[in-house]
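A single structure is presented below for examination.
What you see is the complex with one protein chain gone and the rest in place.
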Amino acid sequence: MKPAARQSFTKHFEKIPHIAYEGADSDNPLSYRWYNADEVIAGKKMKDHLRMAVCYWHTFRGTALDIFGPGTLVRAWEDGSNSVDMAVKRTEVVFDFITRLGLPFYCFHDRDVAPEGANLTETNKNLWAVAKRLKELQAATGVKLLWGTANMFSHPRFSQGAATSPNADVFAYCANSVKEMLDVSKFLGGENYVFWGGREGYNTLLNTDMARESDHAGAFFHMAADYAKKIGFKGQFLIEPKAMEPTKHQYDFDAATCLAFLRRYGLEKTIKLNIEQNHALLAGKDFCHELDVCRINGVLGSVDANRGDAMNGWDTDQFPNDYRECAQAMLIILKNGGFTSGGLNFDAKVRRDSYDVEDMFHGHICGVDAWARGLRIAAKIAKAGKIDKFIKDRYASYDKGVGKEIESGKATFESLQEYILKKGEAAGNASARQEYLENLFNSYC
Amino acid sequence: MKPAARQSFTKHFEKIPHIAYEGADSDNPLSYRWYNADEVIAGKKMKDHLRMAVCYWHTFRGTALDIFGPGTLVRAWEDGSNSVDMAVKRTEVVFDFITRLGLPFYCFHDRDVAPEGANLTETNKNLWAVAKRLKELQAATGVKLLWGTANMFSHPRFSQGAATSPNADVFAYCANSVKEMLDVSKFLGGENYVFWGGREGYNTLLNTDMARESDHAGAFFHMAADYAKKIGFKGQFLIEPKAMEPTKHQYDFDAATCLAFLRRYGLEKTIKLNIEQNHALLAGKDFCHELDVCRINGVLGSVDANRGDAMNGWDTDQFPNDYRECAQAMLIILKNGGFTSGGLNFDAKVRRDSYDVEDMFHGHICGVDAWARGLRIAAKIAKAGKIDKFIKDRYASYDKGVGKEIESGKATFESLQEYILKKGEAAGNASARQEYLENLFNSYC
Amino acid sequence: MKPAARQSFTKHFEKIPHIAYEGADSDNPLSYRWYNADEVIAGKKMKDHLRMAVCYWHTFRGTALDIFGPGTLVRAWEDGSNSVDMAVKRTEVVFDFITRLGLPFYCFHDRDVAPEGANLTETNKNLWAVAKRLKELQAATGVKLLWGTANMFSHPRFSQGAATSPNADVFAYCANSVKEMLDVSKFLGGENYVFWGGREGYNTLLNTDMARESDHAGAFFHMAADYAKKIGFKGQFLIEPKAMEPTKHQYDFDAATCLAFLRRYGLEKTIKLNIEQNHALLAGKDFCHELDVCRINGVLGSVDANRGDAMNGWDTDQFPNDYRECAQAMLIILKNGGFTSGGLNFDAKVRRDSYDVEDMFHGHICGVDAWARGLRIAAKIAKAGKIDKFIKDRYASYDKGVGKEIESGKATFESLQEYILKKGEAAGNASARQEYLENLFNSYC
Partner (left out) sequence: MKPAARQSFTKHFEKIPHIAYEGADSDNPLSYRWYNADEVIAGKKMKDHLRMAVCYWHTFRGTALDIFGPGTLVRAWEDGSNSVDMAVKRTEVVFDFITRLGLPFYCFHDRDVAPEGANLTETNKNLWAVAKRLKELQAATGVKLLWGTANMFSHPRFSQGAATSPNADVFAYCANSVKEMLDVSKFLGGENYVFWGGREGYNTLLNTDMARESDHAGAFFHMAADYAKKIGFKGQFLIEPKAMEPTKHQYDFDAATCLAFLRRYGLEKTIKLNIEQNHALLAGKDFCHELDVCRINGVLGSVDANRGDAMNGWDTDQFPNDYRECAQAMLIILKNGGFTSGGLNFDAKVRRDSYDVEDMFHGHICGVDAWARGLRIAAKIAKAGKIDKFIKDRYASYDKGVGKEIESGKATFESLQEYILKKGEAAGNASARQEYLENLFNSYC
C-alpha cells in the first residue's frame, strides 16, 4: 500500500497493526501468510488478480443479530443513532479498517451508508451527504469502490418485492433508489453496479402472477441500463443470484436461471453475474459450477467471497477458509482472463459470538489468505498445464473426422448414422481418470 | 373405454378385473374412486384432460433392483431372456395391462421394447421388429403412443455422456438412436418425442470442457429438429429436466436451466419441457414451481406424474398420492389451456417389496385417482374464480396510472422518480393473505 | 366454549366474529369447517383430543422481522414500549384472541410476557407482575396454560449457550430463569414445562468441548427435576428437539438424539419430547417419523403444530395446512392413547406480508381445521382397522414358532441356525403393499 493509506482518521483500530505479509511460516495471527499484495503471480500483482473488497453492511452495519436474538456486537464508534451525522463519522472508521487491512476496494448499499429521511427527497439528500465524504476518503486513501447497490429488501415497503412488487408505487420507489445509486456510483467511480433481489420472488403461487412479475423485472433492468447509458455510467451491471432466503423462491435462483431471464429480455449483453459461494450452495450447486457456467456464457462478472455451511440451509455468510476451493475458483477465473471490472468482495460476517474488533480482522485475514493461497495454487496448476492438457486430449475426437464435422455444422443425423452403422459400434471410451486428477490437484496444494 | 379395449391377448391379468369407476365411497381397492374417464369436467372428458400413460420401463422392464441389491420382481410372462422373441411376446402383456387400467396412452424408450443386437444394424432391426407389433396392438386396442424416447444412458458406451460425450463416436451413435426413434415415433403416431439426458452432465470439472459439451448438445438438438422436419414428424420435442443422478450435475438441471440453454441455441420455439415431480424435488423446487415456470415461458409440454420423497435425495419414482399437490398442478395446467400434445405419464415404479402383479395395479390406481381427484378440485377452484380474482386484484396498480406506464414501456427512471418524489413514499401494501388463501384452497379439497 | 369465554377485555378484535363451527360446506373464511370443539370423535370431544394452544411469541411478540429486514406488523394495541405496563395491557389482547378462536390453551416464554429489568431481581419481579394478571385472565376465561418455558436464547448473554455456555455465570443465570418459570408454571397450573435450547449446541468444534457441555446439560436437567419435585410442580418436562438454526449444530437434534442424551443421564423417566413438524424437517425426517419414535420409546409428550417448507432449509414456522399429514400424525397420537398433559401448540407465524389482524385469525383457522380434519380422518382409519390389521398380520410369523422363540428370548444363533439350515432357505416374503396402503389411506381422506 502507498504510505498515504497508512494514515488513520480515528483511534478505533490503534491496537491492531497494519496487516502485513510475513510469509507462510509466520505465527502472527495479525499478518498475512499468503497475500503479498505487490508480488507478481502469473504475470500480475496479487492485488490486481484478486481485487479484494470489504463490504460495508456486514462489517460496519451488522450487529450479529439473528432471527432468534438481537445483535451482540457493540462498537465503540457507534453513538446508537441512525443519524446522518453518525453516518458521516462512521465512514472514517470504515476507511481506517480497509487501509489497515491494505485492501484496495469496498462495496456498499445506499442504506448502509446513509439513513432514510422523513421522506424520499430527504432520503436522497442523506445519501449524497455521505457520498461526498466517501469521495474525499477514497481520494485520501486510494481505496476504490468495487460496486454500489441499493437496498430494496429491508424496509417493510419491499416485503412483497421491489421491482416485482404487486404495488406499482414500490416499483417507482425502486426506480428512484437505483437512479440515485447509479448517480452516486458514477460520482464515486464505482466499477460495477450490483442487483440482489432478496424480495424478488414469491412465497406462494396462490397469490402470485409470475409472468407479470417477471415482465416487471425485465422492464426495470432495461430502465436501469437506459439510465446508465444516459448519464455515462460505465460500470458493469451485475445480478447476484440467490436461490431463496428471505423469500421462499427467488427469481435469481442461480446462474442458469439468470441467464434464462437475461436472454428472454434481451439483457445478456448488458448484465453479468456476481457469484457468491454461499448462494451457490443454497441453489444445490458447487461454487465452481456456478463460476464455470458464467465463464462459458460470458457473464462471469464478480465474486462474493464468503462460504456457507453445506449442512445448514441458510445463508451463513462466513469468511472463506477452504483454500482448495478458492484454488479451483481461481483456476476458472484465470481461464476467464481474470477479473475485468469485478473482484472478490468479502460478503461475510463474523459469528455472533465473535464480539471483538479483533475478530473483524481475523475474519478478513483468514479470507484474504484463503484466496491468496488459492491464487498461488491455481497459478501453479495453470503453469504446469497438465490438467488443461488432459481436458484438451479428452475431447480430441472432435478435432478431426466425424467430430470435426459435428462441430463445424456439416454433420446430419443421416451422415452420422451412415458413419456409425459402418463402424457397428462406437470406439471405446478412455478412462475419465477422476481419481488421478483429484490426486494431481492435491499435489499443487 | 371402447369394448375393443376389453379383449385380452394373454392370461396374465385374468385375476384382476378391468378397473372401473365406482365413486368415492367404493371400498374396492381395484376400482377408481375419482377417475371416471368419460365424465365431463370443466368442459372436457376427464380422459382428455389427463391423457394418462403407462410407462414401459418401470412397469415392464423394471425388476426393482437398487444399488444395494438385484431385482426382486419375478413376472410370469418373462422367459429370462432379453431376446427379440421375448420382446414381441411382452408387448401383448403391456397392452393387456394398459387396457385393463383403461388408460389411453403409453410411453417407451427404444431399449425398453427391443434389445441391442450384435451390431448397430441389428439393433435397429430389432427395434423395428417390435415396432410393427406395437402398431398392430395400438390399432387393436385404441391405446396410443404419448411419447417415445431413446435410452442413451444405460449402456457403458454412454458412461461419459451421449450427445455430450467427449467421444465423437458416441455422438454419432446417438444420432442413429434418435433418428431411428423419430422414425418409429412417426410410424406409431407418437404425439411427442422426449429427451432425458441422465449422462449429459459432468462428474468433475477437472476433466470437463463444459463449453464444448454444451455446444455439442445444441448441435444435436438442431440435427434432431432438422430430421423431424425432413420426415414430417409432427410430434412435440420435449426435454425432461433432472438436476442430478446418475450424474453429479446434469445439464438439464431444471426448467430455468433448460430455458437458458434453449434460448442460447435458438431452440425455444422447437422444444418444450416434460416436468417430473421427483426431478423438481431433486432441483430443490416444488413441482408446481417448475410447471408454472414452463407455463409463463410457453414451454409446458407434458408431465411425468410420479412423486419423490423430500427427505431422500434420489429419484424414488413413487406413484403419486398427494391429490392436493395434483390439484395445484392441474390448476396450472388448466390455466395453460390444458395439455395439447402432452399428458400425464406414470414414470413411477412399485417399491422393491411390492412383489405382486396386483401391486402394479394398486400403484397405478392410486396415481390415477390422485390426479383425477386433483382435476376435480382444480376445476372447482377455477370455476369459483376466487383465487384468480385475488391475484388479479393484487396487481391492479399496474392496470392504471404509473403502473400502466411501466407495463406499456412509457416509464423511465426519471419519470418514476418524479412521480414518487412528489408522493414522498409508496402507497401501503395490502396484505398478501397467504394463510387465508391456503385455507381457501383446502376448502375445495 | 362457555359463555364466560365470550367476554372481551379490549376492542381490538371487535370486527372479527367469535369463530364458530359451520361445517365443511361453509364458505365463511372466519368459521371452522372441521373443528367442532364439543363434537365427540372416537370417544372424546374434539377439543380434548386436540388440546390446541395459541403461542404467545409469534402471535403477540412477533413483528415478522427476518434476517433481511425489520418487522412489518404494526398492532394497534402496542404502545411501542417494552414496559411492564404494556406487558400487562397486552395480556388482555392475548386472551381476547384466544377466546375469540375458542381454543382452550396458550403457551409462553418468560420474556414473551414480561421484559427484563435493570437487574435480575427486577426481571423476576416483572415476570411475577404479569403472571398475576395471567392467572386472573385464565380464571375469567377458562383458558389454561399448556406449557411455559424460559427464553434462554435471545439475549446476547446466551450467544454461546445457556446451560451449555462455557461461562458458568450463564448457567447460573439460567438456573434462575428456569426456577422462576417453574414457580410461575406451578402458579398458573401449567400442564407441562418445555425446554428448547436454540443456543445449546456449537458453531465449530475448534472451540468446543462437547463432552463438558453435554455433562453441564445433564446436570441442569437434573437440577430442574429436583426443583420441580421440591416445589410439587406436577407438569411434564418436555425437550423440544431441533436440529440446527440458530446454532450450526444443536444438541437436541431430533428425537433419537434426545433419547440418547436422556438415557445417558438417567433422565428417560423424567423428560418427554415436544415434537415440531418444522424441526423434524430440519433434521431430515418426516414429522410422523419423529412422532412414532417418541411413541415407541414412551416419550411422546406434546406437539408444536406448524409446518416447514421442505424446499427451504430454515424454520419457516408456517401454519399447518396439510390435513393428510395431520391425519397420519393423529393416527400415531391415537395409538399412543391420545395426549395426556400435551397438546397441539400453534408455534406458527403469519408471513411477513400478512400484515392484518385478520391474518392472525386466518392462520389459526387454517391450522385448527387442518388438525381437526386430520383427527376426523384418523378416527375413521382407526375405526375401520384395516391398516392396523395389515400391520399385525405382516408380523404374524413372530407370534408362533421360531418367531415367538425370538421374541421370548429363547432363541440363540445356534438354535436359529439349526432351524434354518434344515429349511435351507427362508419362507418367501409377502408383498409389503405400500401402493395399496397409500391408496387405502387416501380413501379415508
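As written, the chain order gives the labels A, B and C, with residue 1 at the start of each chain.
In this text, contacts are C-beta pairs under 8 Å (C-beta built on N, C-alpha and C of every residue); 3 or more make two chains touch, one makes a residue touch a chain.
Since this is a predicted model, take the numbers as computed values, not measurements.
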- Message: Touching the hidden chain in the complete assembly: which of B:187, B:314 or B:390 does that?
- Response: B:314
- Item | Residue among C:88, C:223 or C:384 touching the omitted chain | C:223
- Message: From the list A:365, A:402 or A:416, pick the residue that touches the absent chain.
- Response: A:365
- Query: Quick one: which of A:110, A:183 or A:353 touches the chain that's been left out?
  - Reply: A:353
- Message: If the hidden chain were put back, which residues of chain A would touch it?
- Response: 27, 29, 33, 281, 284-286, 310-311, 319, 321-324, 350-351, 353-356, 358-359, 362-363, 365-366, 369-370, 373, 429, 431-436, 438-443, 445
- Item | Residues of chain C in contact with the chain not shown | 119-121, 124, 156-157, 159-160, 165-173, 175-176, 178-179, 203-212, 214-216, 219, 223-224, 226-227, 243, 249, 253-254, 256-257, 259-261, 263-264, 283-286, 288-289, 292-293, 296-297, 328, 332, 387, 390-392, 394-395, 397-398, 401-403, 406-407, 409, 411-414, 416-417, 419-421, 423-427, 429-430, 432-434, 437-438, 441
- Residue positions on chain B contacting the omitted chain are 64-72, 153-156, 158-160, 198-199, 203, 244-246, 248-249, 282, 309, 311-316, 351-353
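Following the convention adopted for this analysis, only the chains that are shown with their structure count from here on.
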- Task: Check the residue numbers that chain A and chain C use where they touch, and answer same if over half are used by both copies, otherwise different.
- Result: same
- Item | Centre-to-centre distance between chain C and chain A (centres being mean Cα positions), rounded to whole Å | 40
- Message: Just the number, please: Cα centre separation of chain A and chain B in whole Å.
- Response: 37
- Multi-chain touching residues of chain A, meaning two or more other chains, are 156, 159-160, 203, 249
